[in-house]
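Removed from the display is one protein chain of the complex; every other protein chain stays in position.
Labels run A, B, C and D following the written order; every chain starts at residue 1.
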Amino acid sequence: MVNFPRSEATGGTETLLLNVGPQHPSTHGVLHFMLEMAGETVVTAKPVIGYLHRGIEKLAENRTWQQVIVLTDRQDYVAQFSNEWAYCRAVERLAGIELPERAEWLRTLMGELNRITSHLIWYAGVTMDIGTLGTPFIYAWETRERIFDFFEAVTGARMMPNWMRIGGVRTDIDPALLADLRTFLERDFPKECDTYEALLTGNEIVVSRMKGVGVYTAEECVHLGITGPFLRASGLARDLRRDAPYGAYAKLDFEVCTDPVGDSLARCRVRLRELRESARMCIQLIDGMPEGDIAVKVPKALKPPAGDCYVRTESPRGELGVFVASDGTTRPYRYRVRSPIFYGLSAMPRLLPGHLLADMLVIFGGIDTSMGEIDR
Amino acid sequence: MSAALWLRTIVGLVALLALLAGVTLFGVWWERKFIGHLQRRRGPLHHGWHGLLQLPADMIKMIAKEDTVPTAADSLLFQFGPVAAIVPAYAALAALTFAPGIALIDMQHGLLYVFAWETMLPLAFALIGWSCANKFTLIGGLRAAAQLISYEIPMLLAALGVVLTAQSMNLTTIINAQTGWWYVFKQPLGFVIFSVAMLAEMNRSPFDLPEAESELVAGYMTEYSGMKFGFVQLAEYSVLLVGSYLIAALFLGGWNMPFLPASWLWLALKIVLLMTSTMWFRGTFPRLRVDTLTQMSWKWLLPAALVNIMLVAALALWLGPKVY
Amino acid sequence: MGIVDRAEEAGFITTTLDKLLRWGRSRSMWPVNAGIACCSLEMMTTGAGRYDFDRFGIMFRSSPRQADVLIVPGPITKKMQPIVQRVYNQMAEPRWVIAMGSCAISGGAFADSYNVLPGCDTFLPVDVYIPGCPPRPEALIYGCLKLKEQIANTSFIGSAARNKALYVPPDLGEEWPDELLRQFGVLPADDSSEGGSRDVGEVRDEG
Amino acid sequence: MSASTILVAALACAVGVIFVLALYGVVALLAPKNPYPLKDAVYECGHEPVGDPRVPFRVQYYGVALVFLIFDIETAFLYPWGLVARSLGWVGYIEMAAFVIVLLVGLLYAWRKGVLKWA
Partner (left out) sequence: MRADVLDALARHAATLDESGFDPRADVSVDAWAGLHADLAALGLEFSDITALDRIDAVELVCWLLSSPSEQLSVRTSCLNDRLLAPTLSDVYPPAEFGEREVYDLFGVVFEGHPDMSRILQPDDATTFPLRKSFELAETPW
């Protein structure tokens, strides 16, 4: 029996021990919250994870450097390209491999499109949590399907592309697909973003549910290890794409979306603005895509020099760090993923107490969990 | 009780039962189709014409589904739960007048009789929630009790405005008093308060906290399997029917239609339109939080209802019965 | 005490009732809203606008009590196994299981992992296997239609006795621990009073 | 409310109950029945429930119930006046206005005391 935290600071009233468990409609995957509730207010919240721990880090030590990319797709199954990209960047830095210009631009394009699909899934999850019966959920899913058609045309698979290679990418994107994507992003996507904004931040009931709920300052978030849109919504413009630019981000002009308020509504506004920002970036990427080959020749039995390195990438959820160690053989010696929401979840026992059950789901929805990345 | 009265009652009750089952079947199908098309998808399609055969299939499956009774639950109350949910709404149907002459019981205080049954609902949901010994149902049941209690007073006071102008509680006289201007034009504030409170009584969105899908798994009916879940759905749709009828009869002029002969068809049309609008709300509105819900009733609807009564009474006395 | 389930031979009444039950149960399959991993996203895509599940009368229910089908979308880890088994056992009869994705069939891409079970049929009686990583929404719909055919074609007469055997995977029948057999109701729960009511009793005083 | 209407109303409840019991009978006839300990355990997201669910009520339910009682009685007094308001004329109106204002003050008092706050 897992030990259940029972706090005495409940002023003597009897508390209800509630398992908001792995099989629950709004825990976005197999997350288990052990809540101690006084009536409807949460007294203590203890997240229990590990229900999807497939041991990816141990399996990576059983694969060659190239085969690990298959595992990275299934790590954070909502933003696959950013996982692949983080891993490839780490290995390329360790092995000292320089990429051709076009490969960097292609990777950046897919990374930004993946940010759009990941934020759309967050949007669908948040609207389901506050109670709309799925109408915004299905609208967001429709837009995501359009982008998945593009992924499928380029990489051959909808969700598990396995498209990036160490030293470049697997397939090129022909200009007709790019032109079609460009018209979608320029003409239809902003209109759909307006409907999403109207359905969420424009709706009075949502504003009454989210305004002033879970207000946290930037110092608190940094101290508790939260990064990404949750931190940017508290006013701190911390974004790796601008602080430590990689890929083609240095050549793009984009604005880091922040929001001074720091409540749940601000987090929604930041992510909705990031949707538009990513679309704008993709258009610039499509226009300025340089010519050239898409990958550099890398030996199949790649043996990076012994040593280790740690590379941080901006995934849709925050700062995704990959720590790779090699002992000169064809298999990684150690593969470690620093998941942004693993540490975001460690902040939850401090952020959730004192809120109603309905507010707890709204605040917890703010860190946009995807269990594959937390449990690895 | 004369033999003719016995016959009339039995036939009436069976007809009401058929009406209830029909409204539930039609309601569930129409809701899934309507919300489907609201969400750019088709809803039930492949079983029968546009999914019409979907409903008998659901009913047969639910009837032939095992009836699990948790050992920790209080089995007597657990089995009695659906009865407590269906009987109030079904019995309230008996006093509704669906056409100029057609009503099972045309009693002087029809409205009071319906409201009496309506106050049984919080008891039923709290009982269901408490008996299942499941934490989600307990929270759901208590939420249902709090919500229905909070929204009962504004509903009664808003209906008082109508009773005051029509000078009687008999549904037929109330509807006949609306041959000219409907009460929705004479008492717009009363109409708004009554429909908001009735929406809360029916547990329809945005007030569907008791069966909050995303927080409490399935609210107070988490432990109900098979036909018990069917019963609760039957209860929900019968309350929906009674609620839509009341809004249509009290404020939208029942079977009167301007410039057209009065017939029960208009009443049926109004009821269907009102039910569809609740489904439309269910498809778009998110859910209110518990405290905003109770605050809204006690701090806004109740004072507004009292002010509405004083206003209506003053107008009635000042303008006299012919005009107002 | 379903007359169709308990009947030994197919009389006139039982066959007509059986045909009716088969028709009803196959046209309305309600899956449990149990998302585990990447395949749960494809399950949601099938529920969303483009591949709409609702056309076939398949509506997601969050509580297992009201569900008929348990779709297992993702790898089952050692920590998740008791949860999925408990959710399956709390579903009301008659119930079916769909193993969606190669992780649920055989552990998939994580077959050599120390924490992933080789497929969910080690502890659940699976009816339909849908390969793919993740299977496309069309594959999931095809799997559900296959299950619909299976329900519509297998007779429910005398299924109560058969169901009992079905609960436990036939080939592993002998080595199963008694405690698990008791939970499935194969071994009578009463003779081992400490086993059967153990979990209910033990919870009472621990709380 | 003549005797026959009361009888018909009672008959309506009886038919409601009979309808539910009849369907229970059909369910008992058709539905399979196979209870065993794990199935009859209370559902809690896949976990064994810890602690007794029947925890005593929070105090604000009691407060809201009391306020409901007061205003329910107020409605009970307002309805008879509502029926005959036109014939009573302005005298009745003034008295009822006083009654309603006293109750509004009562509501304001409950509001300030925080009984209506739900947190």
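Please note the rule applied: a residue touches a chain if its C-beta (ideal position, glycine included) is under 8 Å from a C-beta of that chain, and two chains touch if they have at least 3 such contacts.
In this text the structure is predicted, and so the values were computed from the model without any measurement.
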| item | value |
| --- | --- |
| Visible chains in contact with the missing one | A, C |
| Of A:H24, A:H53, A:R74 or A:R232, the residue in touch with the unshown chain | A:H53 |
| Absent-chain contact - pick from A:E204, A:D243 or A:D293 | A:D243 |
| Positions on chain C contacted by the hidden chain, ascending | 78-79, 111-115 |
| Missing-partner contacts on chain A, residue numbers | 2-3, 49-50, 53, 55, 57-59, 61-63, 93-94, 222-225, 238, 240, 243-244, 307-310, 312, 319, 321, 323, 325, 333-334, 336, 338, 342-343, 345-347, 350, 375-376 |
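Assume only the chains that are shown with their structure count from here on.
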| item | value |
| --- | --- |
| Interface with the most contact pairs, given as the two chains involved | B-D |
| Centre-to-centre distance between chain B and chain A (centres being mean Cα positions), rounded to whole Å | 44 |
| Junction residues of chain C - those touching two or more other chains | 2, 4, 21, 48-50, 62-65, 83-84, 87, 90, 93-94, 200, 206-207 |
| Numbers and ranges of chain B residues touching at least 2 other chains | 39-41, 64-68, 71-72, 135-136, 138, 213, 217, 222-223, 226, 290-291 |
| Pairwise touch network: line, ring, star, complete, or other | complete |
| Interfacial residue positions of chain D with respect to chain A in the complex | 44-51, 53, 55-56, 58-60, 119 |
| Residue ranges of chain C in contact with chain A within the complex | 32-38, 40-42, 44-45, 48-50, 62, 64, 74-75, 77, 79-80, 83-84, 87, 109-110, 112-116, 133-134, 136, 206-207 |
| Partner chain B, residues of chain C touching it in the complex | 2, 4, 20-21, 23-25, 27-28, 48-50, 52, 54-57, 59, 61-63, 65-66, 68, 90, 92-94, 200 |
